[in-house]
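The structure appears below as structure tokens.
A single protein chain has been removed from this complex, and every other one stays in its place.
To keep things simple, chains are lettered A and B as they appear, and every chain counts its residues starting from 1.
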Amino acid sequence: MSEMTRPATETETTEFTTPPSRSLGWLFWVCVGWLGLNVLGAIFASVLPLPDPLYQNYMAINASPSLHHLLGTDDLGRDIFSRIVFGSRVSIAVGVGSMIIGFGIGAPLGMLAAYRRGRLDAILTTAMYVFLAFPAIVAVIAVLSFWTPRALAKIILVIGLASVPLVYRVIRTATMAVATKDYVVAAKVQGATDRRILVRELLPNIAPVGISFLLVGIATVVTLEGALAFLGLSVNPPTPSWGNMINESRTVMSQNPWLVLFPSLAMCLFLLCLNFIGDRLRSHFDVTEVKL
Amino acid sequence: MSLLDVQNLSVTLHTPHGDLPAVADVSLSVGAEETLGIVGESGSGKTMLARSIMGLLPRARASASGSVKLKGVEMVGARASDLRRLWATEVAMIFQDPMTALNPVMRVGRQIDETLRVRLGLSRSAARARAIELLEMVGIPSPEKRYAAYPGQLSGGMRQRVVIAMALAASPSLILADEPTTGLDVTIQAQILNLLDELQARLHTSMILITHDLGVVATRTSHLAVMYAGRIVETGTTRDVFARHRMPYTRALLESSPRVSNPAHTRLTAIPGRPPNLLRLGEGCAFAPRCGFASERCHRERPELSVPDESSHAFACFNPLEVGR
Partner (left out) sequence: MSDVLLSVRELTVSFPHGAHRVSAVAGVSFDVLRGETLGLVGESGCGKSTTGKALMRIVEPTGGSVSLEGVEITTASGRALRQLRTRMQMIFQDPISSLNPRRRVRDIVAEPLDCWKSATGSERDALVSTLLNQVGIDPVANGTRYAREFSGGQCQRISIARSLAMRPQLLICDEMVSALDVSVQAQILNLLEDLKAEYGLTLLFIAHDLAVVKNVSDRVAVMYLGTICEIGPADVLYETPAHPYTKFLLSAALEADPDAPQNREVLQGEPPSPLDPPSGCRFRTRCPLAQERCALEAPLAREVSAGHQVACHFPLARTT
């Protein structure tokens, strides 16, 4: 054993070039706070002291913002603030729900295909590219037009399935970059099972890419819901959603600009925050970027 | 007067972790038709030294002080247009990775053509003829055919030959070769080093050969400078530095390299520890923490590079080794 203590002295001068811990910045936390507020609002909308979003107050039609109606009322006298908070339920549910489906199916398939390669990869990738070649938005519109009555769950399911090939492609590419690293080979050589390699070695290294794509994905789906509402294919009125509200206010835009401004603003801020957080997280967790 | 004269050159890199003294107070000179070898481990500042001699430092992230004079023309702080003229005619650089020096989507012949036409103002047909001549000179078989090849279609050794041809295009008086053979196999390395030797003798060019490999400089250079932590710690004629080195680091470097002539299982004398972090250099000699000869003074005070006798052999050490070990 005395022989073995010698090399230890060779690294006595061990010094670390630990990267300076980079903070995420105050703007990041402002964005997180705003998103948190949105989500809490959506969850607790019904217990918050808000006016009924469906109550039509004919005494206050197209009212301007006031203490009584924080953001004014619409052409049917419904409280806009309340409708935005309740509307966020639909937007957030569609965004998060469909991405859970998209990632739940697309991510494991993408990882498996990139790790195993061979025939499994060839079949899956070809299939996914066939789906990708088909314009997803047209497919979503077609399915939602015929699959009546429309319900939130159906919208989530259709958009979620449509996003699977995209998620698959992103996760597969990210995994392929990692799967050829020597540490993956080393794990295999140590006798690790495939499942262990996927979970321990690959997952932590593709998670940053995955999370940032997840956030961007949610943002995209929220916009998509808006677009569907514009075509009258989102949840049925009078249930509020941001998309529905923008769509309905179209006709009275000149008389009551608040009506289109506030839901648009809500959606815009929500998307901005999601994209900003996604981008920040990606660069924060990028090991290679930390190196220099 | 020597061809290249570097005086007290220092280069500071501005990194997110702080200012890093990549090159500190380096002075050297290269005479006509001389070959100076610069050896050092990674992080010793040898590549930064080459880049600052060329005036190739990224201006936003680095600042240089001191003086680099090529044929009496100051290069530190020179205007971009003046530098371009020097690059065109007086000094050329050969990089470690020939792939980065070549444009992958442009035929190699056209890349040499372009150099010739821009630098020497040759006509299209004259440039083509000269390019093929250059390819032939650097030992590329069937140069007419290779003229039309893309860099990706050539092997590493052939690509390095193309880079050398480009470097020679304007018959520069100084060539800076930064690890020119590091990525190459031994037999190809021998070919390239022989080629450089041959061309240097034929064109009367001076050369600075930068490498981590003591074997490369041993028989190919007339003078040698050993770098450690951004400074030259020993310099002299190659023969002197190898045979009569005084700086413990030079000896440690020589003894830690395995040799073909040693019997199998020869125990190497490893240098303990690892190269210092340039962001956290102390007061004293940068090698002191790893040095078996370090005294208290070495940790307190930095030895200057000095010449103790009539020779040109200089070293920076308070406790130099006796000559002949």
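Going forward, a contact is a pair of C-beta atoms (placed from the backbone, for glycine too) under 8 Å apart; a residue touches a chain by one contact, two chains touch by 3 or more.
Predicted, not measured: the structure shown is a model, and the values here were computed from it.
Asks: Have a look at B:S81, B:S125, B:S142 or B:S261 and name the one touching the chain we're not showing.
Replies: Considering all chains, including the one not shown, the answer is B:S261.
Asks: One chain isn't shown here. Among B:V216, B:I232 or B:A314, which residue touches it?
Replies: Among B:V216, B:I232 or B:A314, only B:V216 touches the chain that is not shown.
Asks: Determine which one of B:V68, B:A131 or B:M158 touches the chain that has been left out.
Replies: B:M158
Asks: In the whole complex, not just what's shown, which of B:A50, B:I271, B:A294 or B:A316 touches the removed chain?
Replies: B:I271
Asks: For chain A, which residues reach the chain that was dropped from this view?
Replies: Chain A touches the missing chain through residues 3-11, 14, 16-18, 181-183, 185-193, 196, 200-201, 204-205, 287, 290-291.
Asks: Mind pulling the chain B residues that touch the left-out chain?
Replies: 41-42, 155, 157-158, 185-191, 194, 212-216, 218-219, 238-239, 242-243, 252-254, 256-272, 274-275
The rule is short, and it goes like this: only the chains that are shown with their structure count from here on.
Asks: Roughly how far is chain A from chain B, going centre to centre by Cα mean, in whole Å?
Replies: Each chain's C-alpha centroid was found; their separation is 51 Å.
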